[in-house]
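Take this structure, written in structure tokens, and hold onto it; I'll ask about it next.
For this depiction, one protein chain was excluded, whereas all remaining protein chains were kept in their positions.
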Amino acid sequence: MNRENLIWLTLMLLGGGFLLINAGMKYSETGTVNGSVYVQEIVVEPEADAPPIVTYERTMASLRNEPGVSFSLSRTIGVWAAALCTLAVFSFLWGDNPLYKLAESVFVGVSAAYAMVVGFWTEIVQNLLGNLLPALMRQTLLPGLDTAKTTEWEYVVPLILGVMMIWRLAPSGGWIARWPLAFFIGATAGIRLISYLESDFVQQINNTILPLVVLSADRTIDIWSSVKNITIVFGVFVSLVYFFFSVEHTGTVGALARVGIWLLMITFGASFGYTVMGRVALLAARLEFIFDEWLWLIDPLQRRLGL
Amino acid sequence: MKRTVPLIIAATTGFVLIVAYFIPYTETWGETAMAWFNIIAAVAFVLGGFNLMKNQLQKISDRRPGWGYAAVTLISFVITLFVGLAKVGVTPSETYPEYPWAGAYDQEGAAFWWVYEYLFLPLSATMFAMLAFYIASAAFRAFRAKNVEAVILLITAFIVLLGRTYAGVWLTSWVDPLAAQFESPFMSQLITGLRLDRLTGTIMNVFNLAGMRAITIGIALGVASTSLKVLLGVDRSYLGSGDD
Partner (left out) sequence: MFEFFRNLDRRWVFLAMLLAVAIPILLGARFPEDPSPMVRSVFEAIDNLPEGSRVLLALDYDPASEGELHPMAAAFTRQCALKNHKMYFMTLWPPGTVMVQKQITMLEREFPDYEYGIDYVNMGFRPGYEGPIKLIVTDLKKAIAADVQGTSLDQIPLTRDLKNIQQMDLIINVSAGYPGAKEWVLYASTPYGIPTVAGTTGVQSPLLMPYIPNQLTGMLGAIKAAAEYEQLLIDEYPQLKDNRQAQEALRRMGPQLVAHVFLIVLILIGNAIYFIERRRSR
């Protein structure tokens, strides 16, 4: 057995041992194994002649002996599956391995299907079928649709464009998908042209027109506000000089461009700091799930829901 | 025909939306175009899903290396699609109890919700959480103060990293008492502003703002020129290679 496999085996045995000991400890403390999920039954009786609707809401494990509270096998399996998925992805940090590849494959499949389902139920059913076949939708999928709603024939156009788009997958005639794609690209270009020019060009220049000498309420010069505004105006100017490559960066232009680079380095340093903050928070959230929801290390007696 | 009609469609759609922005009478044309746009975007999700299915099936049938994982992808895709479209485990809505298909597709407790909550969520969140480790590794191996620009970047990063936590406040807690010793508001404001959390705020609200504003203006001009090129038919890259 080589060193890598030995380390993998050691990690698996240590991890498995820890899980067993932890599960045993939690069972002795709480009477149930860590990662168990309990649900509260909620019964709603909508109308006199309609059958009651039963739903389940997650509750604290410490309430498991209360009336209406029961053990949820599916959600418990879910918590353990989620924890194992988390560990499978983290295992990539040690090295590429089949467990990670399996998790990755599941992720790709589920993500693609999730987007399809969401897109179907929200837009295709509600807006496309709801406008083309309102009577049928009212009787089946969208009973809340306005009773006065009639067929809007203009929605035949996106239906046809949609079918053309799907035709891309056909063995021949895939070129027809260019028509809806062109519509999409043209629309995007049209809305972005105006919006970017208004918001990111004109308005940004407007925002940069700042008083270089700021007076406070008693008509004296507010030095630091003035310095701030001067720095902003000068900073925008020198950064733009740096990006202006039509003129050679020598002499005065070169000096200004150099100052521009320094200012941009401050910008990128700040961006790096914020990026680190973002990434660490995501790791903290995952570890909270592992320690709290799965291993019950933070709230061993499960007296509250979540952290 | 195969390339001319799409160019006309793109140009017409774009210019209708531009005109609709300026002329209120034509606003409804723009609204209709956007309503169609959103529907086509939803169809694009469907296309993306089926394209994935097609690619994975090809990988399996060709027995390319890793085809087993393609099978896993396909199985998880089909299962998620089925439970989502069939609304498996979804109870009828309280408002419309007599319509079994009218319940919310992502209702808590249903099979689709289970797939999201216990597979998609942890996998997605953990994939991104891994970046924290890679940032640490990159910081150790690659961030070198090789020149003036790198030194400026690193010093700024240090100030922001400390200033955005309590460590910055604690390390520069001597600043406020020191500033109180100066009568001149100019000096006291200068020294007060050196506390790391306030210094971070200054970096963000002055220096970062200036640099980002310049970048934003540059990007806006780039987007405007690219959009014009698309609308005028100069940029035809979205039409593909033109082999068919």
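When the chains are written out, they are named A and B in that same order, and each has its own residue count from 1.
The rule is short, and it goes like this: a contact is a pair of C-beta atoms (placed from the backbone, for glycine too) under 8 Å apart; a residue touches a chain by one contact, two chains touch by 3 or more.
Since we're looking at a predicted model, the values are computed, not measured.
Among the chains on display, the ones the left-out chain touches in the entire complex are A, B. When you scan A:Gly35, A:Gly78 or A:Gly119 for touch with the missing chain, the hit is A:Gly119. The hidden chain makes contact, of the residues B:Ala111, B:Ala129 or B:Ile152, with B:Ala129. As for the chain not pictured, it touches subunit A at residues 93-94, 114-115, 118-119, 122-123, 126-127, 130-131, 141-146, 149, 187, 191, 195-196, 198-200, 203-204, 206-207, 267, 270-271, 274-288, 291, 297-298, 304, 306-307.
Interface with the hidden chain, as seen from subunit B, comprises residues 27, 30-31, 34-35, 37-38, 41-42, 44-45, 93, 95-96, 102, 104, 106, 108, 113, 116-117, 120-122, 124-125, 127-129, 132-133, 135-137, 139-146, 154, 157-158, 161-162, 164-167, 169, 197, 201, 204-205, 208-209, 212-213, 216.
Here is the rule we go by: only the chains that are shown with their structure count from here on.
For the pair subunit A and subunit B, the distance between C-alpha centroids works out to 8 Å.
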